[in-house]
Structures are given as structure tokens and as C-alpha cells.
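Structure in C-alpha cells, see below.
Of the protein chains in this complex, one is absent; all others appear in place.
On to chain A.
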Amino acid sequence: MGTVAVRGLRKSFGKVQALDGVTLDIPDGSFFVVLGPSGAGKTTTLRAIAGLEQLDAGSVHLDGRDATGDSPAARDLAMVFQNYALYPRHTAYENIASPLRARRCSSSEIAAAVERMSSLLHIEGLLQRRPAQLSGGEMQRVALARALVRHPRAFLMDEPLTNLDLKLRVEMRTELTRIHRSLGATFVYVTNDQVEALSMADQVAVLREGKVQQVGTPAEVYERPANQWVAGFVGSPPISLLACHAEGDRLVGAEGWTLPRPRWTTAEDGRPLLLGLRAEDLSVEQRGDASLPGELYGLEPLGDRTVVDVRVGTQILKVKARTTVTGTPGERLLVTVDLDRAHLFDAGTGLALSEAGR
């Protein structure tokens, strides 16, 4: 068992409200990612679960039992810190053994467990080194081994890959997913990297300024963002948002363009809306009946594809295209919109319009 639930967490640091009523339900065995920009309260949430933070209000439940007042040791959790927090005077071996020593395991048990972990994470040769003699990636593995060496209720990971270079990060992503699958344990993983969130998570909770914006599978968060902010935060290049309103069976843009009104929108005429269009749902290469006139603003070749910046009125649309696309800035072109995959938000509240009809 390893369910984690937090109810109405509130915590302020001076005048900063770090957590403002955070409620999450983390199912047993899931890879649960808490995603948000820096300062969103992700780490504070994780530390609250670990028992390292005194809460102003709210409760933490582990396996259905209220553990709010419990000491970190009593909660039976393991954590990987962003800066690894390896004990500097201890060897890698002693670092990994520490959770077992604290729980008074016999030295033969410890030796066996450390050996198992070091072969799982390929750090057999590093066990007698001290943290100062390890590279970033090696420290990361030792920190991971220290967390994984026990079988706690859940593993808490605080941006564990942030300090690694890109290649290692991609490698460790795969590795962590593999480890999660083989252990079947609950992972609570904090990150500000949406790629990590989308690629690793079973469930994503998007956090902003201490409030949960949306909880769902990566696909749900990406395909059905709950509000304008989530739509803008998740996805790269970022979603393009155009001001518009409905008028009969048309969507009329503030810049003068019109598009057929998507069948599923329920918004009444005249209500100010934001049309959200992801780069991959736009095209400059195909023709369709829904299109926006614009002019080429610039090209960003990314190797596998090219992002075409198209100016529509005063706004820039990001359009994904094949690398073969060419053009000169200022050239007039039509951007074809896949309206079935477009998003509409209320311009006032930022909330997504009901998509019940979709």
C-alpha cells in the first residue's frame, strides 16, 4: 500500500502564501508528478508530505491514516533532494546504507541491499568514494540509491534531474520510469519541466501560486487544459491565444479574422473569448476551410521540424511545420486551423469553456 493524500494544505512564509489550499489524492503505485513554475509551492507540498514543514492548516494522510503530526521518520517515506543532500563525510556506501542503519538492520542485510541497489543503478565502482569525488550524475544515482534501498510507502522526488545535463537527464528519465515500473511503488515527483511531467507521469497535478490548477493524466492536461494558464504553461512551443467572440456560426477575432464556429462551443454571442491554438494543430502547408490570413514573421528551424512564426494582426502564431518549409519574412500566407483541436477560454476568468459537446 502507498496512497498519499493531502487535504487543504496552507502554508505561508512571511507574506508569501506558498500553499493556498492544496488538495491532492495520489493513488497507490502511481507516478504522480507535481508540475509548476518555480515558486508555485511544489517543493513545499512535497516537504509537507515528508513532514519537514510545519503547516498552517490542512492534513496529510498516508494509507488513509492521518499522519499530519507524525515525525518524518515515522511516516516511512523516502526522498531524493534537488541538491542530493549526500552526507559529505560519508562514503557512497555509507550514504546508501544510512536509512537501513537508522532502522537498525543487520550489517549483512545492509551489505546485500546496498549491493542490490548499486547494481540496479550501475554505481558498483563508486561505493568507497565520498560525495566530493563524484560527478553530478553519480551523486544523483547515489541519492536515488539511498532512497530506493528501503521499501517505504512512497518515494518523494524533488526535481531530482534538474541539476543534470540534458543527455543525462533524458537517460535518467527512462531509468526512473523503468525503476518505477519494476518496483510498482508510489512516486511523487516534483518538477518544473513539462517534458518530464508529460513523459513520465501517470497523473499530473499542475500547481500555480500555491493552488492546484488541474489534475489529470498527461494527455488530459495537454489536450483539455482546465484554464488558459495551464494551456500556456504546458506545451512547447507555447500555445497561441487569440482574442475573439462568437457571432452566430462564426468566431470573429479582435484582429478582424473570422473562422467557422466550432460545433462544440456553447458560448453565447458577444462574450469575450480566447481561442487557444497549439502549434501542431496549425498548418501553413495544408489547405482547409478554416484558415487565418497572416504574414510570415520568422522561421525557427529546430532540426526535426521548423516552427513558423506567423503574424496575425498584432499577434504571433506559432505553427509547427516540416523542415522543408521556406519563405521570406513579410510574405502573405494562410494558416489552416484544426478547429476540432482548438481550445476556447473565457477571456475574463481564463477558464476553459465546457467541451461537453466535443
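Quick notes
Just so we're on the same page, a residue touches a chain if its C-beta (ideal position, glycine included) is under 8 Å from a C-beta of that chain, and two chains touch if they have at least 3 such contacts; residues count from 1.
Note that in this section contacts and distances are computed from a predicted model.
From the set "Multiple sugar transport system permease protein", "Acyl-CoA synthetase (AMP-forming)/AMP-acid ligase II", "Methionine synthase" or "Glutamyl-tRNA(Gln) amidotransferase subunit A", the protein name that UniProt assigns to the chain left out of the figure is "Multiple sugar transport system permease protein".
One of A:Met139, A:Ile239 or A:Leu339 touches the chain omitted from the figure, and that residue is A:Met139.
Checked against the full complex, the one of A:Gly29, A:Pro99 or A:Pro262 touching the unshown chain is A:Pro99.
Shown as candidates are A:Gly8, A:Pro72 or A:Pro272; the residue that touches the absent chain is A:Pro72. Only one of the listed residues, A:Val4, A:Val33 or A:Ala50, touches the absent chain: A:Ala50. Across A:Arg130, A:Arg305 or A:Arg341, the single residue that touches the chain missing here is A:Arg130. Where chain A meets the omitted chain, the residues involved are 47, 50-52, 54, 71-73, 77-79, 81, 83-89, 98-99, 101-103, 130-132, 134, 136, 139, 146, 163.
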